[in-house]
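What follows is a short report on a single structure.
Every protein chain but one is kept in place in this view of the complex.
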Amino acid sequence: MSRDVAVIGIGLSRWGELWESSLRDIFVEAAQSAIDDAGVDKIDSMYIGNMTAGIFTGQEHLAALMADYLGVTPIPAARVESACASGGLAVKMGYMDVALGLSDVVLVGGVEKMTDVGTDEATYALATAADQDYEVYHGITFPGLYAMMARSHMLKYGTTREQLAEVAVKNHYHGSMNPLAQYPQKITLEQVMNSVMIADPLRILDCSPITDGAAAIILCPLDLAKKISKKPPVRIKGFGHATASIALHNRSDLTSLPATAKAAQLAYKMAETSPEKIDLCEVHDCFTIAEICVIEELGFAARGKGGDATASGATRLGGKIPVNVSGGLKSKGHPVGATGVAQIVEIVTQLRGEGGARQVENARTGLSQNMGGSGGSTLVHILEVV
Amino acid sequence: MSVSKYWREMPHRYRMEAGKCRKCGNVHFPKRLVCAECGERKFETITLSREGNLETYTIIHVAPSRFSDQVPYAIGIVRLKEGVKILSQISDCDLKKLATGMPLRIEFRRISEDGAAGIIHYGYKCVPL
Partner (left out) sequence: MVGIVGYGSYVPKYRIRVEEIARQWGADAESYRKGLMVEEKSVPAPDQDTITMSVEASRRALARAGIRASDIGAVYVGSESHPYAVKPSGTTLGEAIGATPDAHCADFEFACKAGTEAMFVALQLVKAGSMKYALAVGADTSQGAPGDALEYTASAGAAAFIMGKDNLIASCELTFSFMSDTPDFWRREHQFYPQHGGRFTGEPAYFKHVYQCGKTMLDKSGLKPSDFAYAVFHQPNGKFPTKVGQMLGFSKDQISQGLLCPKIGNTYSGSSPLGLTAILDVSNPGDLIFMVSYGSGAGSDGFIWKITDRISRVRDAAPKTWDLIQGEKIYLDYGLYSKYRRKIIKNS
């Protein structure tokens, strides 16, 4: 039998272009913030989600680096990678550690330091999430892969260019209420539609940015949380983890995300819940089309109706199922390895009632969806306040 | 790009060599060790036809540095006659005339190069039929 797992502490570093902060500084900033928030004086093990500190900073062996600089050696630590789903994967690994009874207090962090290299090198680093030999070789980019998904979705379901733009407008509106968002400016539909073309039909305002940042959470068994947590514990009721083909062209349907669908199915089952019972979700809007496809796979919009759902306001704060009230990757920022953990941070913040201007009313259950590459790996977590 | 890595990929990039699963007939391009459909490990090497249709495409305006001189260029997912889908650039085509479903054929073309002194990378691209 495994133990129930709760989140008792959350923390974020600053997010943005952090010229004065190094990879280790950023991680430690978030980790200490989470440790302070939890009020614990020791941790038993640590998981670090990071996509590619090796290419961005030349640094590997983050387990040792972070344990050393956080001052927690000799605890066991591991860096886990699943491209942009590294953070979500780290959350699952931390959960397993607590659930199996191997550790009582586990730190799960995610970090990415992306601005020590130029745009070309950053693009190259991000492209390692795609198939190097059979996709990247031919000159494809990530915006290009998602652009093809967008074109397919528009052709198959009549999703419009405006509906894609609405995702960006909504997420910036949410981000304007998030003091830690990298780009908290509100934007208009016209601004999105007229922004510079990156990969037809996606424009720069359809794309999430390059960000330095880290996020961290503290996990412990639910029983322990009830005793020591100063704030309402938030239980991880369920999770789902699935993979799909790494290359977009090997998927039978270019408009769907089978790993997300599978991970969601597993998460709903484990959490014994369903889409209607979810009060808010944080999803992986690396590009506007991604959010549209994801909400369909999560059951928040009918197949092909993700664009309509967005345009109707259903996914806006105050709507039926608020999506990305943090601002999402688009406005909040996307330090790759940190994103999956930051999604948990936002959900816990909301479930504790600490969302401020962007608080979702009566938020009791939240869902996070974190995916890697063009959807080759996905983690879904479902959390509930106790 | 590593010269050994480039060299290893020649059979599929130069000759469109694919693997047909001996158990379920599923075609994998490029060849694999394990069939993704049925788990079988034995394959027959086949050469794909050089004709297909454009399933979807995008036009790249901001490219990786190796391709920046080619901007804007079209990349698409093309379904070949055997049912296999490939990702490739679409060349020799007025970008305004790109259309989902258009018939294409494969030609041997330069893909990129390692600067002025490194090796040249060749492979397949699609052109309008």
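Labels for the chains are A and B, by order of writing; each one numbers its residues from 1.
Here, contacts are C-beta pairs under 8 Å (C-beta built on N, C-alpha and C of every residue); 3 or more make two chains touch, one makes a residue touch a chain.
If you're wondering where the values come from, they're calculated on a predicted model, not measured in any experiment.
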{"item": "Visible chains that the absent chain touches, using the contact criterion stated earlier", "value": "B"}
{"item": "Where the unshown chain meets chain B, residue by residue", "value": "10, 14-15, 69-70, 89, 91-92, 94, 107-111, 115, 120, 122, 125, 128"}
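The rule we apply is simple: only the chains that are shown with their structure count from here on.
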{"item": "Chain A contact footprint on chain B (complex, rising order)", "value": "5, 9, 30, 36, 55-67, 70, 73, 75-77, 85-89, 100, 111-112, 121, 123"}
{"item": "Chain A - residues contacting chain B, complex", "value": "120, 123-124, 127, 133-141, 143-144, 147-148, 151-152, 155, 196-202, 245, 247-250, 254"}
